[in-house]
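All protein chains but one are shown in place.
By letter and in written order, the chains are A and B; residue numbering begins at 1 in each of them.
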Amino acid sequence: MSQNRRDFLKTIAAIGASGTALSAVTPKKLKAGPTNILSDERMGVLVDTTVCIGCRKCEWACQGAHDIEQKDFDTYQHDDTFNKDRRPSAQNLTVVNKYFEDDNPITAKLQCMHCDHPACVSACIVGAFSKQENGSVIWDTDKCIGCRYCMVACPFQVPSFEYDKALNPKITKCDFCFDRTKEGKLPACVEICPVEALTYGKREDLILEARKRIKNNPEKYHNHIFGEHEVGGTAWLYLGPKDFTTDNVFPKLGNNTAPGVSESIQHGLFAYFVPPVAVYALLGGIMWLSKDRDSKKENK
Amino acid sequence: MRLFKLAVLISFIFSFQLFAQIENLKTHSQMNLDCKKCHICDTPTKANPCLVLCPRNKIESVRHSPEEGPDNIVLNEIKSEKDLYQPVHFTHKLHAEMSLMAGGCSTCHHFNPPGKIVKCITCHNTERSRADISVPDLKAAYHRQCMGCHKTWEEKTECESCHALNTTKKSKLVSKPSMENVHPKITIPTKIVYETNTEEGKLVTYFHNDHTSLFGLECTDCHTQESCANCHNQKPNFVSSKANEDEHARCSSCHDTENNCSKCHKNELTKPFDHFAKTGFALTGFHATNDCSNCHKVKNKFTGLKKDCIYCHKNDDGLFDHQITGVKLDETHSEFECTDCHAKNNYLAKPSCADCHDDYSFPNEVPGEKVK
Partner (left out) sequence: MNHHKPTPINKKFFTPGTIALSLIALTGITFLMGRFLFGLGAVTNLNDQFPWGIWIGLDVAAGVALAAGGFTTAALGHIMHRDKYETIIRPALLTAMLGYTFVALSVSVDIGRWYYIWHPLIMWNGNSALFEVGICVMLYVSVLYIEFLPIVTERFMGKVNLPGILSKLNGVIDKLLRALDRGLDKTMFVFIIAGVVLSCLHQSSLGTLMIIAGPKMHPLWQTPILPLLFLLSAISVGFPMVIAESLSASRSFGLKPETEVLSSLSRFIAPLLGIYLLGKLGDIVIRETFVYLTEFNSISILFGIEIIVGVVVPLRMFLSADVRKSPTGLFIASMLVIFGVLMNRFNNFVTAYNPPYAIEAYFPSVGEIFVTLGFVAIEILLYRLFVIIFPVISIPVSKAYANTKYAIRGVLK
């Protein structure tokens, strides 16, 4: 009933061979994964919160561009909206909040930051997220299984989930108006902003422009471009009169990319399937050896 | 007739040349200006003028009275597929008048090389999608200019306060604002009493009229950071968060605010500055409206002057300059002693001519000529 040793060796060899074959084939496939392009030509938006007047037209335009129900046009100008800090959701992919109310009030528009090294793209179990050549971080809602790992991963806590839906709940977030920019149009929020608090341009140009503004008005700006280096850089960059992290406009974040550590561990554990195959072979060896010892014992 | 035609032709050509010369004059590169004030690079070209970024308040070439500008302007240069709002009818004259209380024309016309008034659209692109992002587009330029004051003043961002909605036929606005609503004249206070939080000397009485009329200060000497919101703020911030030094900043350029607090901080209201009480020299007549600095030439030094008229009013011969009184003495009278006419050195009393003349009396007869 039990196997003989030759059989065992054969099977081990076969597994080893198939493992090697697998490791020869898979790297390309693994690397293919979701699209994750970091183009030099990538676009971004410079948000100058010192200019923003808090009219919330961007919210209205965003809803229009994404077929989300818009509220009564007049209600966007109600000041009491600012009484509480809101977060992006399925109904508002972008929100404007008021900060530093005590001495230097600003209004700031919040939405997905479109990271250069997005945690969501790295985390998504089905690779639904992708970083596109123009800088947009978008996602394929048909792939999504609703696991919400992107929300756990996102350093800015941006993706939102439709918890109230029993069927086909969606992950929602700003898509940088990918459909509009494809056609050469501006993102809806950038287009409507009356004061151009949102400047659309190549990310590297925006950084130069932001530096210029700080240099020309050192008393107006806190000397830091938020998003230039945070989590390895984001497409959306922010200028303001103060350090944004002091009023939790943004959390305190380092300059390391969000998925960096996780991905290097992940790739270390799976370096072309060598470690798993090695463990397999090792365990097979132990099994074979201890079997040998047992049979000797039995023979005695 | 032919001669006349020739004359017309010649004058026509000449006038053209004259025009051309004026045009030439307008080429600002030939003017006595510092290039680096506007251009960053050494050789600016028309394609790349390399202008300094938003040269706010650097070039004050535009100085007009509000009446010289247009009354109302319709701002309708920006058009898009579906305009949400109707164009703004901008009351230029009203705003120009208001700007006099702050920075003048350059509050808005922040960049204007010598010559014509440059329209906003000259520098500010109507297209938001554009190559040069360093200059805001026209829509942004307009809104930033307006909202800068309107937001701090009203703390509201209601678009309808300037624009009429495109959907509603009836506009809430008077689409052609009348010129009646000119900013009311600002009244200048005579005195302001500041209640401070110090224990000793709670009250500081500030005589505003003395500072403006006597001490020769311009409004902007003290009112440096004025804006509409300072008066029109709906939520005035009464609790001052400024440090002690800041409260004194406006005074300290003339007054020593470091020492001798009790000079200004008193327990009761103080009386206005009285030159007679302090010095024994009454400021009457012409002296009553004289700027301090007319006599006290050295800034902040108010001692050392003598009461004798001749101490200040001396002519080239070392004698009293009688012209200052409004009467230039003729040669005969300038030989006399003062007391010959002004009995007992009383210069306020009517001078007497009776010692020499019969039936003469000042001011019917004048010992020279009136100069004022």
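The definition used in the following text is that contacts are C-beta pairs under 8 Å (C-beta built on N, C-alpha and C of every residue); 3 or more make two chains touch, one makes a residue touch a chain.
Keep in mind it's a predicted model, so treat the numbers as computed, not measured.
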| item | value |
| --- | --- |
| Chains on display which the left-out chain touches in the complete complex | A |
| Chain not shown: contacting residue from A:73, A:178 or A:270 | A:270 |
| Residue, one of A:124, A:138 or A:174, that touches the chain absent here | A:124 |
| In subunit A, positions touching the absent partner | 1-3, 7-8, 11, 15, 29-31, 33-34, 85, 87, 89, 119, 121-128, 143-149, 151-153, 155-157, 159-166, 168-169, 248, 250-254, 258-259, 261-263, 265-267, 269-270, 276, 279-280, 283-284, 286-288, 290-291, 293-294 |
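Heads up, the rule we're going with is that only the chains that are shown with their structure count from here on.
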| item | value |
| --- | --- |
| Averaged-CA centre spacing for the pair subunit B and subunit A, given as whole angstrom | 56 |
| Subunit B - residues contacting subunit A, complex | 53-54, 128-129, 133-134, 136-137, 139-140, 143-144, 147, 151, 155-159, 165, 241 |
| Residues of subunit A that touch subunit B when the two form their complex | 46, 51, 53-55, 57, 73, 77, 79, 103, 184, 186, 190-191, 193-196, 199-201, 205-206, 209, 212-213, 216 |
